[in-house]
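What follows is a single structure, and I will ask about it in a moment.
One protein chain omitted, others in place.
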Amino acid sequence: MPVAKTIQVIGHRTINAVWRIGMATRFFALTLVYSGNGFRRFRLITKELFSTGVMSLIIIIVAGLFVGMVLGLQGYETLKRYGSESALGVMVALGLVRELGPVVAALLFASRAGSAMTAEIGLMKATEQIDAMELMAINPIARIIAPRFWAGVISMPLLAAMFSAAGIFGGYFVGVVQIGVDEGSFWSQMQAAVDFKHDILNGVLKSFVFGVVVTAIALFEGYDAPPTAEGVSRATTRTVVTSSLAILMLDFVLTAMMFGGSE
Amino acid sequence: MTFHRGKLIAIMGSSGCGKTTLLRHIGGALKPTKGSVKVDGKIMHELDQDGLYEMRRKMGMLFQFGALFTDMSVYDNVAFQMREHTDLPEELIHDLVMMKLHAVGLRGTHNLMPSELSGGMARRVALARTVALDPMLIMYDEPFAGLDPISLTVVGDLIRRLNDALGATSVIVTHDVQESLKIVDYVYFMAGGVIVAEGTPDEIRASDKEFVHQFVHGEIDGPVPFHYPGGDYRQDLNLRA
Partner (left out) sequence: MERSKLDLWVGMFVVAGIAALVMLAMKVGNLSTYNVSETYQVQAFFSNVGGLKPKASIRSAGVLVGRVTGISLDTERYEAKVTMSLDKRYQFPRDTIANIQTAGLLGEQYIGLAPGGDSEMLKAGEQIKKTQSAMVLEDLIGKFIYSKADATAQ
C-alpha cells in the first residue's frame, strides 16, 4: 500500500519535527534559566565575545564595504535616470540600516560564528567533554552554552551596526569620491530621510532578534549533534541552512510588522 | 556487586557488555529501569538535581580519551573544578594544581594546550584533573585504551598509587586483562549486562570457568562466539543443500 506508506512517512516526519521543536524549546528555556551564572562571571562571556565578535570583524567590515560600494554604483545608475542623484545617500543609508545591515550581517554571522559554535559544541560532545563536565557536577548549559548564547546576542547588533557604517562609507566612497555626487546633499538628504527611531532602532531590533535566533540554532544543533564526525559535520551544515532560512523568513515578518501598513 | 572503600576494583568484559553503562549509572547520568545504585548509602536515581550534583562532587571520572577541555590549557583544566566548586584564593589553587600535576609527573606541561600533548600525557593530565578535588570514588572508563606499553604501565601504576594515597574507592572499566590484574584488588566479569564471575586477581587467573578462561587468555572461540548469529551459511551463499 504505497498511499498508507506515504502517510506513515509523513506522520513519522511530523512527530520527529514536533519532538525536535520541543527539545529545542526546552534547551532554549534552560539556557535562559541558567544564564545567571554567566552574568555573575562576565569573564566567561568576554572570552566568547572574542571568538564570536572579534573573529567576525574582518569579514563583516569588508563585506559591508563592498555591499555599500555596489549599492552606491547601482543606486547612482538608477537614480540618474530620474535626475535625483542627490538622493543616493538616502538610498544607500535606508537600504543598509533597515535591511541589508541586519540581514547580511546575520547571514555572515551564521556562517562564520554560528557554524564554528556548532562544530565546537559538537566536538566537545563527541570527545565526552560535556559528559565530563556533567559528572564534575557542573551544569554544561550554564558553563558552556549560556555564555556563548549571550556573547552571540551581544555581538550581533554591534556587528550589524559596523556593517551598516562600513557600507555607508563604501557608498560614500563610490558615490561622492569617485562619481562626484554632491557631498552636502548626500549627507543632508540622508539625515533628513533616515529617522532614528523608525529606521535605526528598528534595524538594531532586527539584528538583536537575528542574534538570538542564530545563536540559539547554532548551540542547539551542536548540543543535539550525534557524537560522531559525520554527525558534527551534518549539524554544522544544518546550522547554516536553518539559520539562514530563519533569518530571511523572520526578516519578512519583522519588516511587515515594523514598516508595513504604517503611513 | 559491592565496592568497598579503599579498594581498587576492575570490571571486565568484552566490548558492548554494559560496562560503560554501569559507570554512567554510578554517576547518575542514566536512570536504571530495574534495580538501583547506592553510593555512600544514597540511591542515585532518587536524588534531585542538587542532591545529584552534591554526590558528583565526591566522585571523579576519567574518560576513555581523557575528555580534557580543548579550549583551556593544562593548568586551567586541572584548576577547573577548584575554581568552579570552591572559593579558594588563586595562589592556593596554583599550588594545588602544581601538586596534582607533579603527582602525575607533568608539572612542566602546565602552559600547554591539550592538543599539544601525546595520548599518554593527555591521559595523565586527565587523571590529575579527576583527582583534583580528592574524590572518594574514582571511576575509570577504559584508562588503558590506545596507550603504548610504557604509558600503559605508567598510568596503571598511577591509578594504584593515587588510590592508596587518597584512600578512595576506584572502579576501573577495562578489557585490558593483564595490566589490570596486576594492580586491582578484586575483579567482576560482565557479559550481556550481568555478572558472570568475580574474584581476586589470583582466583581469576586460576579460574576454570570457560568464559573467564577465554577472556583472560584471549582465545578466539568459546562461550563468546567468533560468529555473530546469522542465518544458515549455505543459504546465505545461495547453495542448494
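As written, the chains take the letters A and B, and residue 1 is the first residue of each chain.
Everything that follows uses one rule, which is that a contact is a pair of C-beta atoms (placed from the backbone, for glycine too) under 8 Å apart; a residue touches a chain by one contact, two chains touch by 3 or more.
The model shown is predicted, which means the values in this text are computed figures rather than measured ones.
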| item | value |
| --- | --- |
| Touch partners, limited to displayed chains, of the chain removed from view | A |
| Touch criterion as defined above, residue of A:A192, A:A229 or A:V253 at the omitted chain | A:A192 |
| Candidates A:V67, A:I121 or A:M162 - the one touching the absent chain | A:M162 |
| Chain A residues touching the omitted chain (full complex) | 46-47, 49-50, 53-54, 57, 93, 97, 155, 157-159, 161-162, 164-166, 168, 187, 190-192, 194-196, 199-200, 204, 263 |
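Heads up, the rule we're going with is that only the chains that are shown with their structure count from here on.
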| item | value |
| --- | --- |
| CA centroid of chain A to CA centroid of chain B, Å | 42 |
| Chain A partner contacts - residues on chain B that touch it in the complex | 27, 29, 52-57, 59-61, 63-65, 67-71, 80-81, 84-85 |
| Touching residues (chain side chain A, partner chain B) in the complex | 120, 123-124, 127-129, 131-139, 143 |
